[in-house]
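A single protein chain has been removed from this complex, and every other one stays in its place.
Letters are used for the chains, namely A, B and C, taken in the order the chains are written, and counting of residues starts over at 1 for each.
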Amino acid sequence: MKTFKEILENRHAYAKSWKAKTGRKVLGFYDTYFPEEVAYAAGLMPVRILAEHEADDVTDRLMYGNCYCTRDMLNQFARGRYDYIDGLVSIESCQWWYNAFDTTLIMFPDLFSHYLFTPDYLDARTSKDVMRSELSVFAERLEEWLGTKITDEKLDDAINVYNKNRALLRRIYELRRFDTPVILGSETMEIMLANQVMDKAEANVMLESLLSDIEKREPYQDCVRLMLLGSETYDVSLERLVESLGANVVVDELDNGTGCIANDVIPLKDRLMAIGLRYLGKPHSALKDSIWRRRQERIFQLYEDWQADGVIIAKQIYCHPHGTDMYAVWKLLRERNIPYITFERDTTLPQEETRLAVEGLISQIEPGRTRIAGWSRSGAKTG
Amino acid sequence: MNKQRWETRPLEIWGKAKELRAQWQRSINEAAERPGAMLAHGNTGEFDWSIGFDDLTVIEDNPVGAMMASKSDAFSRKCRLASEVRGWGREICGYVQNCWGSQFLGYEMDDGAFPFRDMSIPFPDPCDQHLKRGQQCMDLSPIPRWGADYPMYLGPLDPKREQAFIDHTVYCYLQIIDDIERIFDHKFDDEKMIGSLNILPALREQALRISRLMTHTPAPIGQKELYSFYTLGLLTKVDPKETLDFWTSFADEVQWRVDNHIAAVATERFRWMEAHPSPWNFLKYFRYMEKYGAVCIGSQYSHIISGPIELGEDGQFHHIQRKKPPEGQEIRTREDAFRHIFTEARGYRFKDDEYCRKWTITDFAKGFHVDGAIMPLWRGGVGCTLTRKEQGLRLSEMGVHVLHYEGSQPGDRTDLDERRFLDQLDTWMESLGLEKLEA
Amino acid sequence: MTGEFRKWPEFSWLSDTDTWKSAEKITAGIDIGTTSSQAAVFADDELFGYASIHTGADFTLAANTVIAKALASSALSVGDIGTIAATGFGRRNVLYATKTQDEISCIAKGARFIYGPAVTTVLDMGGQTTKAILLHEWDRVREFEVSDKCATGMGRHIETAAEILRVPLTEMGDRSLETENDPEPVSTTCFNFAYSEMMSLFREGYKEDMYKENEVIASYLFAVAWRILGTVGKLAPLDIGDIKIKEVLGFTGGLAKNKGITKRIERELNITAIEGKHDPQLAAAIGAALLA
Partner (left out) sequence: MITAGVDVGLMNTKIVILRDKEVAAQRTKQSGGGGRGETVKEIWQDALKDAGIKPKDISKVVATGTGKKDVSFADKTVVEAVAAARAARFLYPESTSVVDAGADMTHVVTLGEGNTIREVVMNQKCMNGLGLVIEVMADRLGLTLDEISALAPAQGKTNPVNDGCPVFAELDALGLLNIGVDRREVAGAVTDAVVVRLSSILNDKIRPQKDTTVFIGGLAKNLAVTERLKERSGIHFLIPENAEYGGALGAAVIATDM
C-alpha cells in the first residue's frame, strides 16, 4: 500500500499486516482526546475506530437514539471487522462513544479495556492533576497487560514521533493557505483519516516524501475557499462534492482535522504530565468547550488565517455536542457576516440535497458565476 | 381473574405538599425581586448552595422545563422553536429547550419577563447535555460561570483514582464559593453548611422507608404520588427542617396504609415499573393502566430520593455504603465538609451512573416484585436513553415483560404519539392475557 | 394506493403573439423537481410560455415533456432557444440544456419577477426541499436557509398523506381551515412520524364528535407549517424575541398553493404574504430563464 488513500480504504488489512510484521498488539480508541503517546510507548499501535457504512440490523437491539457513527462502530465490531483489535480504550467524551465502547465490551468481554477520565472541565487548577493521575493509572494497566515497562526513554520516543507527525501534518495544512493551493481538501482529509489508523513512524516517512512531492506540484487555480466545521467526519464525500462544484475546502475545525494537530507535547521531566498538558491544552472540542466558549474564536481565527470565503457546518444527526454548540457558532458567523450553511449528515450523503445548499453558498459568495459540473474548469491545474 | 378489591383513599399529606410547593414557588418569585438576591442556574442535588448563601436561589432548568411541558403544549412548543432557529439541535433535551427557549423569547408562560440568571453554577451529571447547558444563560449576558466534573470510570473502586477526583471536585466547589464572595459581596456561612450535612442523609432515611413499603402488595401508593412529592425533597428544600418533617409524616402515612391494606389501585394484579415518565402532559397513562388492574410502583428515577439503594440478601432495600467518610473525623472547615459530601457521593455514584444502570435495574425489578417494565426511548436526551435497550434485554431475560415506546423526552411531546402509545399498552396487556376491568 | 387522491392539476400557457420571431434573445428555464417539473420560456425578458407537470419516475422524460408542453402549438422549437438553463433536483437530466444554474439564485430571481421588487423574504416550499431566502433590494441573495434532512420531501409526503386519508390533495388546505381552533400539531420531527401520528388520530375510531377528519388534516398541516417556520425562522433571528422576518414575504413552490400551510405560516409570523402575478410554482423555472 503506497498512498494514504489506499491505507484508509484497506485499513483493516493494513493493521493485520502490521501485527503480523511486528508481532505487537493493536489498541482501538474513539476520541482524539485519547493520549496515544502512552499507548505507543507501550509498544501498541493505537488505531482510531472509524465509522463507515454497512447495512445494520444488529444495533437496534442494543441502542436507541445514537448517531449513526457510534451505531456503525458497534455494527462493525458485531460483524467482525475489528477482529484484530486486542484492546479497546474509551475516554471521557461524548456519551454515544461511551455507549459504543461499553456495548462492544458486552459483546467481547475478553477484550482488554480501559476507561480513561479526561476532565470535561479542562481548565481548573486541578484538571492537570486528575489528568496526570489518570495517565499513570492507564500506564500501569498497560504495563500489567503487556508485561513491559513504559520507561521515560520509550515515552520520549513516542513524544518525538507524535510531535513530528503533528508538525508534518501542520505543514500540509499550511500549504492550503496559499491562494493557489497544491493540495485539495479531500486529499488532506484522506491523509488525516489514514494517519489515525496507522503506525505513526511509518506515517511520518510517508508524509515526508509526500510533502517533498506535492510542493513540486502544479498548484490548483484560485477558487471559492470554504471552511468545514461540525461533527467528526469519516469520509471525504463532502469535500469531493464541494470540489465538483468548483470550490475547495481549505481548512476545517474538526476534532479529527486541525483539532488534533494544533499543539505538541512540550518535553518536561515529568513525561506523563507533559502529555497530559498537551491534551488539556488542545483546542476545545464542542463538547468539552463547556465553560467560556473558546471554540468560536478559534473558528474565526482559522477562518481568517486560511482566508476562507464561507463556512459549511456539517453536523451528524443526533450529535448532541454540536447540537448544543451550534448556537454560538451561528451567532459568531452572523455577527461577522460570514456566509454559511448548515446541514445534517447521516449514513449516506444525499448528493442533490447537499449540492443544492453548497451551490447556493458558492453562488451567494460569487453570484453570476457560471458553473459546469466537475473540477475541470475552475479547479483545473494551470498550465 | 383476580376478584380481590382493596380499599383506596387519597393521601392525607396532599394538603401539606401543596403548601410546600407553593412556598417554593413564592421563594423563587421573591428571589428575583428581593434586593441583593442572587439567582443562579445550577442544581441542588448533592449540595444546596442556598444553605451557605442566604440570598442565593438556585434554579435548575429541568423543573422549569418540565412545568412548562405539563402546563402548556403551545408555549413549550414555541420555546423549542425559538431555540431551534437559533441553532439548537432537535436532539437536545426538552427541558433545556423549553427553559432556555423561554429565555430566547424573553418572556415566560404567564407573559412575565424571563428572570435572567446572575450566575451559572456547574451541574455535574453523567449526561453530556448537563455539561453544556450552563452556557445558555451566559450567552446573552456575561455572568460569572464555573465548571466542575462528574468523574467516573469502569471497574472496581480505585482509591488512587478516587483521591484525584475528590480533590478536583472539592477544589472546583471551593473556588466557586471564593468567587461568589468576591464578586457578589456575600459571605458564605460555613457553620450553617456544616450543620446541614446530616439533613440529606436523614431525608434519605425517610424516603427509603417509603421505598421499602412500596414493595408490599398491594402497593400503598403509586408512581404518580411519588412524582408529585419527589421534587419536594430533591429540588425544593426551602426549609430543610420542614422538608424533613414532611417526609417523616409522609412515610408514617404510607406505613399506616400498608398496615391497613390501603391500596393505590383497588384491583392490583399487575405490578410494573418504568424508567422515566412520559411527557408530563400525558400522565393519564397511569390511569389507563389502572383499568387493567396494573399499578406502577415507581422507577429508579423517582426512588432516587432515597439515595443510592441496593437489594440486600434479606430481599429488602438498603442504602449503598460502599465508601463512607472516615468515622470520628471532625468536620471543621468548608473544605472538610465538601470532602465529606463528595467522598460519600463517590461511593454511590457507581450505582446510579450509566455504567451500572443496566445491572442495578434487575435489583430494582426483583425488589419491587414487578411483572412488567416500561422503558421509554427518548430521541432527545442522551443520558435518559443510554443503555435503555440493554436494560430491557436484561429484564426480559429475568422474565419481566418489557415495553418500549418512543418519544422526544419528558419535557417535549413532539414525538410522543399518544394514541399509538395507548395502543401499545393495550397490546402489552392483552398479549399477557389481561383485559380491561373497566371501560 | 391508487394515485387518484394525490393528483394536482398540471397547467401550461402560451402567449398568443409571435414576438419571439423578432426577439433578440430567447431563453428558457427548466426546473426538474422530484415531484413537479416546470418550464418557462422568455422572449426578450418577456414571458412567452410555461408549463408545469408531474415529474414521475423518469426525469429525462419529464424534461422533454415539460418543454414540449410550454412550447405547445407555437412554431418555436427547442433549437430556436438561445440559452436553456436547467435547475432543480433532476437538472442533470435536461439533456438539451446549455447550462445549469443553482436553485437558490433561480428562486430569488423568479420570486422578484413574480412578486416585484418589494419582496424581501422568499419562502420556497417544494416537493423536496424548503428554502428560505433573504434578498437585498437588488436581486442578490443576502442569506438563505435550506430545510434539514429530516424535513425533506415535504410536498411528496403530503401527497402520500392524501392517499392514506383518501382526501384529494387539492382540498386538504381548505378543509384544514374549516376547523374552529387549530389542534396541536402532530410530530414535527419528520414526515414519517407525522403521518404515522396523523393516522393514529383515527385509532380510537372515527366518530363525528371525536375526530372530525378536518381536524386531523389541520393537525397534520400545522405540523408541516411549524416545520417550515423552523427554516424561515433561521434567517437572522433576534437575540431575544419572537421569530420575525424581514417583510415583505412571498411564497413560491408548489406548496404555496396550499392555503392550509400558507395561512398558518402567516398567522404564526403575524404577516400577510403578497400576491404575485404568476403561478408561484414557476418561480425557479422563471428565474432560470432570466438568468440564462
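Just so we're on the same page, contacts are C-beta pairs under 8 Å (C-beta built on N, C-alpha and C of every residue); 3 or more make two chains touch, one makes a residue touch a chain.
Keep in mind that what you see is a predicted model, and the values were worked out from it rather than measured.
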{"item": "Partner chains on view for the chain not depicted", "value": "A, B, C"}
{"item": "Contact residue for the chain not shown (choose from C:C150, C:L177 or C:L238)", "value": "C:C150"}
{"item": "Hidden-chain contact residue, picked from the options C:C190, C:A223, C:I243 or C:A256", "value": "C:C190"}
{"item": "Contacts of chain C with the absent chain, listed as residue ranges", "value": "1-3, 34, 56-60, 89-90, 92-93, 128, 149-150, 152-153, 156-157, 160, 163-167, 190-193, 195-196, 199, 202-206, 211-213, 216"}
{"item": "Touching residues on chain B - with respect to the absent chain", "value": "377, 392-393, 396, 401-402, 404, 406, 415, 417, 423-424, 426-428, 430-433"}
{"item": "Positions on chain A contacted by the hidden chain, ascending", "value": "53, 55-58, 60-61, 64, 68, 346-348, 350-353"}
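Everything that follows uses one rule, which is that only the chains that are shown with their structure count from here on.
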{"item": "Contact graph of the chains (line, ring, star, complete, other)", "value": "complete"}
{"item": "Whole-Å gap separating chain A and chain B, where each centre is the average of the chain's CA atoms", "value": "37"}
{"item": "Euclidean distance of C-alpha centroids - chain A vs chain C, Å", "value": "39"}
{"item": "Mean-CA-position distance for chain C and chain B (Å)", "value": "47"}
{"item": "Shared interface positions of chain A, touching two or more other chains", "value": "317, 342"}
{"item": "Numbers and ranges of chain C residues touching at least 2 other chains", "value": "150"}
{"item": "Parts of chain B lying in touch with chain A, wherever the complex brings them together", "value": "83, 86-92, 122, 126-129, 131-136, 139, 145-155, 158, 160-161, 163-165, 167-168, 171-172, 175, 354-355, 377-379, 382-383, 385-390, 393, 404, 406"}
{"item": "Chain B-touching residues of chain C, taken from the complex the two chains share", "value": "150, 184-189, 193, 196-197, 200-201, 203-204, 226, 229-230, 233-234, 237, 239-243"}
{"item": "Interface residues, chain A side, partner chain B - complex", "value": "60-65, 92, 94-96, 98-99, 102-103, 106, 113-117, 119-121, 123-127, 129-130, 132-134, 137, 287, 290-293, 315, 317-331, 342"}
